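The block that comes next holds chain A.
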Amino acid sequence: MPKVAIDPITRIEGHLRLEVQVDGGKVTDAWSSSTMFRGMELVLKGRDPRDAWLFTQRI
Partner candidate 1 sequence: MNDFSPGLENVLARQGVTRRDFLKFCSAMAATLVLPTRYVERIADALATVKRPPLVWLEFQDCAGCSEAFLRASRPSVGDIVLDILSVNYHETIMAPAGKAAVKSLDDTVKEGGYLVVVEGSIPTKDNGIYCTIGGRTALDIAKQVCGKAAATLTVGACAFYGGWPNATPNPTGAVGVKDAVPGITLLNLPGCPPNPVNITATVVHYLTFGSLPATDQLGRPLFAYGTRIHDNCERRAHYDAGEYVEEWGDDHARAGWCLYKMGCKGPATFHNCPTVRYNDGTSWPVGAGHGCVGCSEVAFWDTMSPFYRRLPNVAGFGVEAQADQIGLGIVGGVAAAFAAHGVVSAIRARQQPLARHESDGVSAEGKEG
Partner candidate 2 sequence: MLRRLYVWEIPVRLTHWVNVLSIVVLSFTGYYIGNPWILVSAREWYGPYFMGIVRFTHFVFAFIFVASLLLRTYWAFVGNAWASWRNLFPFLTAEGRKSLGDALKYYLFLRREPPEVVGHNALAGLTYAVIVFLYFLQTFTGFALLGEVNTEGIWYKLTGWVFVFVSNQVLRQIHHLIMWLLIAFAVHHVYAAMLIDNEEGNGLMSSIFSGFKFVHASLLKKVNNKG
């Protein structure tokens, strides 16, 4: 039974990968994984809190 991977998912903001288990023409299982990490929480740590909004806008 084939496992189908759809990567990239388009027409969304950001990156996404979907894997889908197909059995007898029906989806029996599915996995989603985000394929991109940047670490905004780590970047924000230790900074002036008044700057936070400018960073988080760029999530």
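As a selection rule, all candidates are chains of the complex that A comes from, given by their letters.
The rule we apply is simple: a contact is a pair of C-beta atoms (placed from the backbone, for glycine too) under 8 Å apart; a residue touches a chain by one contact, two chains touch by 3 or more; residues count from 1.
These numbers come from a predicted model, not from an experiment.
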| item | value |
| --- | --- |
| Neighbour of chain A by the touch rule, complex-wide, chosen among 1 or 2 | 1 |
| Residues on chain A engaged by candidate 1 in the complex (per definition of touch) | 5-15, 17, 35-40, 42-43, 46-48, 50-51, 54-55, 58-59 |
